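Every protein chain but one is kept in place in this view of the complex.
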Amino acid sequence: MKDKLNIIKNGIIKENPIFIMLLGLCSALAISTSLTNAVGMGMAVTFVLIMSNVIISTIRHLIPDEIRIPVFIVIIATAVKCVQFLMNAYTPALYTSLGVFIPLIVVNCIILGRAESFASKNSVIDSLCDAIGMGLGYTLALLIISAIRELIGTGGLSFVNPFNATQTIFRFSFFKSCAISLLTQPSGAFITLGCILAYLQHRRLKKVIEIQKGERK
Amino acid sequence: MIYAVIWFVLICAIYFTLYILNHRTPAPEGCEFESPACAGCHNIACTHRKDDES
Partner (left out) sequence: MKLFELFISLAFVNNVVLSKFYAICPLMGVSKKPKNALNMGLAVIFVIVIASIVTWLLYYYVLVPLDIIYMDLITFILVIASLVQFLEMLLKKTSPEVYKAMGVYLPLITTNCAVLGVALDNITAGYNLIEAIVAGFAVSFGFLAVIYIFALIRERLDYSDVPEAFRGAPIALISAGIMACAICGLAGLI
């Protein structure tokens, strides 16, 4: 049980797909304008990851080694199309606001990467845990970026129920007059992510310096 | 519905055939791949990625 939890924690912290591995940035930067979009996209990617990881892990011994990548692409494309239809039916407002980025989950490097490096070599339960971990890590990273962009860019936070667009779960508005609306533009997305990565790199460098000081003593 | 299945099988067959043919065609001489250009890339789907990098 403990190693399954370790796999999940791995996807959230140590190998976070956006902050550490820098995969799947296309959709992450484009979607993160509001919390609702972030949660919706995170849900979609987690669902696709779980479906594709479980299916690939189940049939991993039946796939000839030479045609691995094409088989993965076909399975992932089918999973994404299912998710697209489900979102069109159950979350229509989210479907229109996410737009073309739902089909673009197919070419998201995270899903193909996890399929190739984890699901094709491990058991079904381990692949399920890995998918959950990676999905949660992706959603968490998206939430952090969108929270910063929405808070500083529009001066408030708001979250709408994805399944029922008329139901606002919360809507806070802290300040309107000094909101930096650059952060709601595309360039704001780049700058936000750059600053977050710089902060994480700063923490990593500090840890390395501390370890080196400890070794010298 | 039947058209969808036939079309799906057809394009899968075309893709798998082209992939296998490409995989079996050796790169021309003098085109050995220089990995420094790809060192920062995490793209798993790239066929040039060496297997010991995972």
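Some notes on this structure:
In this document, chain identifiers A and B correspond to the written order of the chains, with residue numbering beginning at 1 in each.
Basically, contacts are C-beta pairs under 8 Å (C-beta built on N, C-alpha and C of every residue); 3 or more make two chains touch, one makes a residue touch a chain.
Here the structure is a predicted model, which is why all the values come from computation and not from measurement.
Remark: the omitted chain is touched by one listed residue; of A:V107, A:V124, A:I148 or A:A165 this is A:V107. Residues touching the missing chain, restricted to chain A, are 22-23, 25-27, 29-30, 70, 73-74, 77-78, 80-81, 84-85, 100, 103-104, 106-107, 109, 112, 182, 185-191, 193-195, 197-199, 201-202, 205 (touch as defined at the top). Where chain B meets the omitted chain, the residues involved are 3-4, 7-8, 11-12, 14-15, 18-19, 21-22, 25-31, 33, 37-38, 40-43, 45-48.
Going forward, only the chains that are shown with their structure count from here on.
With each centre defined as the average position of its C-alpha atoms, the distance from chain A to chain B rounds to 25 Å. Residue ranges on chain A touching chain B, taken from their complex, read 21-23, 66-67, 69-70, 73-74, 109, 112-113, 116-117. Touching chain A in their complex are the following residues of chain B: 12, 15-16, 19-20, 23, 42-45, 47, 54.
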